[in-house]
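The complex is shown incomplete by one protein chain, all other protein chains being positioned as in the whole.
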Amino acid sequence: MSTAKMNVAELEQFLRREFPQAFSGDDITIDSADGATCLLRQRYSERMLRPGGTISGPTLMALADFAMYVVLLSAIGPVGLAVTTNLNINFLRKGEPGRDVLAAARLLKLGKRLAVGEVSLLSGSAPDPIAHVTATYSIPNK
Amino acid sequence: MSTAKMNVAELEQFLRREFPQAFSGDDITIDSADGATCLLRQRYSERMLRPGGTISGPTLMALADFAMYVVLLSAIGPVGLAVTTNLNINFLRKGEPGRDVLAAARLLKLGKRLAVGEVSLLSGSAPDPIAHVTATYSIPNK
Amino acid sequence: MSTAKMNVAELEQFLRREFPQAFSGDDITIDSADGATCLLRQRYSERMLRPGGTISGPTLMALADFAMYVVLLSAIGPVGLAVTTNLNINFLRKGEPGRDVLAAARLLKLGKRLAVGEVSLLSGSAPDPIAHVTATYSIPNK
Partner (left out) sequence: MSTAKMNVAELEQFLRREFPQAFSGDDITIDSADGATCLLRQRYSERMLRPGGTISGPTLMALADFAMYVVLLSAIGPVGLAVTTNLNINFLRKGEPGRDVLAAARLLKLGKRLAVGEVSLLSGSAPDPIAHVTATYSIPNK
């Protein structure tokens, strides 16, 4: 139904150019993006951890926010100025040290001015999400 | 995987007794509930509408909150004192007058003290949700 | 700093005409509205209660949503089509039966397209809020 305006290679090229600090292409990779969903993978690093050895909240919030931006870009094409207006996160379980963190994002609504989506954050291949996010992006006028 | 502690008939009986004002069994019905998900249906009524002929926000919030309670009951059995601690709703599209409103709830986490779930609110058989809710319930000590 | 575009009498007249089902002027009254804040009062009624004798969640959500609309109207003047896009509520304490419920709303941001505010819900004259809401309204183009 949905058709991606940018494929994975185009997304990575755009993000490397526009968001070099968030997306060096080394620790985060885009596994898929199709205009309605996307799947991101953040390679495990000790910097992700908080005391007690669990994945830190800011790591999960940042990855979810980024996944929402990637699925939005795949839906509407290169728009540098879309900004998050609201993000709500529920922390559900501890992520396991040593495992990559995956973010599976899905658009719930793509309007002219606002896009809303949800993101499930996963610890490696474990089925139950470690956190769940809903977020809203404001889309600038053309 | 999950096993319901209460089936639909038991849920309806419990809710009619404990929540007569919210659940008279007339306008809201439980289509299914299995310990991990549930589907509720609220029969269309003009009282649902706000000006402009769209389904009102409070109608959707109340139905979503109730659906979360039903799926929780189906998972843990009759617990009258579980209370909502947080509810976040994103309004996505206008619901159409004349159509029933459906609430499809799913548990994201069932802990000892907290349960978190998400609810998609649907306008009749239209596939795109008119609103999306995440909610947290606090479960009393036994 | 802020100047109200509509005073309390103008707000009540507008709301009675446009939202007769939500605002008959009987159970909800506007104590004040100044373009940046407003205070609403909902007269106690048994219909507000859920089992256990506490104020129901939907009552609080509906009043908070309405308070956000009132403070927005007081800030921008009569705009029938502003709609809630997001509402997040934290339930904090039980409201006492027999007491009016008050909603103290405050705009956090008034942009061209979006307005964001917060609402404290109070049980009579008790100082600690029974619930806290943040909400976003989308403002239509003129």
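Quick notes on this structure:
To keep things simple, chains are lettered A, B and C as they appear, and every chain counts its residues starting from 1.
Please note the rule applied: a residue touches a chain if its C-beta (ideal position, glycine included) is under 8 Å from a C-beta of that chain, and two chains touch if they have at least 3 such contacts.
As the structure is a prediction and not an experimental result, all values here were calculated from the model.
Listed here are the chain C residues that touch the chain not shown: 88, 90, 92-93, 108-109, 116, 118, 128-129, 132, 134, 136. Contact residues of chain A toward the unshown chain are 18-19, 21-22, 47, 49-52, 56-58, 61-62, 65, 80-81, 83-91.
Touching residues on chain B toward the chain that is not drawn are 85-86, 88, 113-114, 136, 138.
Heads up, the rule we're going with is that only the chains that are shown with their structure count from here on.
Placing every chain at the mean of its C-alpha atoms, the farthest one from chain B is found to be A. Relative orientation of chain A with respect to chain C corresponds to a rotation of 180°, obtained by superposing CA atoms and rounded to a multiple of 5. In this assembly, the C-alpha centroid of chain B lies 24 Å from the C-alpha centroid of chain C.
Chain A and chain C have centres, each the mean of its CA atoms, that are 34 Å apart. Multi-chain contact residues, meaning those touching two or more other chains, occur in chain A at positions 88, 136.
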